[in-house]
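Mind having a look at this structure? Questions to follow.
== chain A ==
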Amino acid sequence: MSLLEIENLSLSIAGHPVLRDIDLRIAPGEVLGVVGESGSGKSMTALTVMQLLPELARAKGRVTFDGVDILAAPEEAMCRLRGDDLGMVFQEPMTALNPVKTIGEQVAEGIRWHTGANRPDAEARARAILDRVGLPEAKFPLSRFPHELSGGQRQRVVIAIACALKPKLLIADEPTTALDVVLQAQILDLLRDLVAENRMGLMLISHDLAVVADMADRVSVMRNGAVMESGPTVGVLSEQKHPYTRQLAEASTHVPARARSQEKAEKQEPQPLLSVSGVTRDYPGRRKGLFAKPEPFRAVDNVSFSLAPGHAVALVGRSGCGKSTLARMILALDRPTAGEIRLNGETLGGRSEYELRHARRNMQVVFQDPYGSFNPRHRVERLVAEPLHLLDRKPTAAQRRECVAEALESVGLNAGDMHKYPHEFSGGQRQRISIARAIITRPKLIVADEPVSALDVSIRAQVLDLFADLNQRLDLTYLFITHDLTVARAITDDVMVMHEGRIVESGPTATVLQNPKSEAARALVAAAPDLERAVATRQRATGD
Partner candidate 1 sequence: MLAFLAKRIAIGLVTLVVASAVVFLVLEIVPGDPALLMLGMNAQPEALAALREEMGLNQPVLLRYFGWIAGMALGDFGNSYTYSSPVLELIGERVLVSLPLALISLFLSTAIALPVGIFAASRRGKPADTISMGAAQIGVAIPNFWFALILIYLFAVWLRLVPAGGFPGWDAGLWAGFKALLLPAIALALPQAAILARVTRSAMLEVLGEDYIRTARAKGMPRRIVLWHHALRNALIPVLTILGLQFAFLLAGTIIIENVFYLPGLGRLIFQAITQRDLIVVEGVVMLLVATVIAVNILVDIGYAIVDPRLRTRR
Partner candidate 2 sequence: MNTIKSIIGGATLLLAAGTAALAARTDLVIGVVLEPPHLDPTASAAAAIDEILYANLFQGLTRIGRNGEVLPALAESWEVSDDGKTYTFKLRSGVTFHDGTTFDAEDVKFTLDRARAENSTNAQKQLFAAIDTVEVIDPQTIRIMLSAPQGSFLYNLGWGDAVIVAPESAETNKEKPIGTGPFKFDKWAKGSSVTLVKNPDYWGEPVALEKAEFRVVPDAAAAIPALLSGDVQAFPQMPAGDALSQIENDPRFVVAIGATEGETILSTNNGKEPFNNIKVRQAIAHALNREEIIAGNGSGYGTPIGSHFSPANEAYVDLTGTYPYDPAKAKALLAEAGYPDGFKATLKLPPPAYARDGGQVVASQLRQVGIELEIIPVEWAQWLEQVFKNKDYDLTIVSHTEPNDINIYARDDYYFNYKNPAFKEVMNALDATAEPEKRIELYQTAQKIIAEDAVNGFMFQLPKIGVWDAKLQGMWENSPIQANDLTGVKWSD
């Protein structure tokens, strides 16, 4: 007897087909992992179960939850189900809570609505569930507002709302994607415990195979609105019978082929390309009282390191640890409060924009968001050519075009693409354009701020390959800013672990990640999901 049964579900939104013949089952107490890349229809499946689809959506097929035919159920019936027997946790904790209501109100509201409890009773229950999700009364009274909580804490509140009435089925749609790895591990643990305690069914939606392998009893792999493969986690992920499953698995553990530059490093060139010494950055803090002096917030605290030419170094750490601030200072987009940064021996501090031109030519940047990093109103030619502004002699139009063509070709695009607008490209292609823009002035150093974390796994693998390839061909030095240890592992020689503004550990990537010494590094490594490890653990568990 299944708790949820989806049979032959097809969905179209405004006439566009979104889902085709979906079949899914969840038994009581079972965890079903739904994996797939963006656009595969995972979220729409979840919203169909909740009946929270956009207005123009039309669903066909059968969805039965606990004996209720959901597609045919009237709105009042759904209202009775939602929040009571059916709970849902969303991806973005920052926006999922109403900013003008206290967390207590928001948790108690559903309790009062469904049970008819009076306010004190409902609040008592809300208090209990908040305690349960790890928000103790002492630090998190019911009167807290969402903006007073961090992202991880807010996600706990959302989980509390969803689990307040011990639902039979909890749907979690990418519940940890917006959180860093350490928080992700904590939230996943919480979900796992709640499900076990209350014998809830859990539909865990994720793009991350490792997360699903770690959590789910059974897995369904989706692609383009259809289910590719379903089955027990171990079977699906260890055997990888379906070609798409295999492709996904390979991509998520992909390591680009690159000649280890260890030998190069051996040469020990006399001068490092980049040297950072004693860099500190303070931001003005919040004023506590009318006359109290505001206490500054120290984002980066006395950081020193140097980078040898041709090396690829990862700067890893949890979100908010100061790694992006450090990157911006290296790029001379922000000025350190104290300390000095030198590129090729040339100091960046106290220079005018004009004097920085030479340094800037040797140092370019690739950003995370392939959508936000281009001016949507310019053509690719103009976008890619932008750094040519740094040249002392302005190139002619023909020269410029030639440079752009060359850069585009070296990142695997066509020269003809320069006449298009950025929105005509996919996310992966845009990231290539972004790289083309970074290499057009033939820089020595590329700072890449989470360059692949917004990309689906298979695209991510391709872009990593490109980075590796350019590292060889153009003798580039990389500083990768990332929270994803697999990226660091895949492409960098050395790694530096940053925690609360300081670099707490550094060394060769393999060494540090296999045998972390500092607590921060250990936490990161332990929390990082790992597909192979997860499957192995699960195999052992089922094997017994």
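Inclusion criterion for the candidates: all candidates are chains of the complex that A comes from, given by their letters.
By our rule, contacts are C-beta pairs under 8 Å (C-beta built on N, C-alpha and C of every residue); 3 or more make two chains touch, one makes a residue touch a chain; residues count from 1.
Not measured: the values here are computed from a predicted model.
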Candidate from this complex that touches chain A, chosen among 1 or 2: 1
Contact footprint of candidate 1 on chain A as seen in their complex: 50, 52, 75-76, 78-84, 87-88, 90, 92, 95-101, 106, 109-110, 113-114, 145, 147, 158, 161-162, 286-287, 289-290
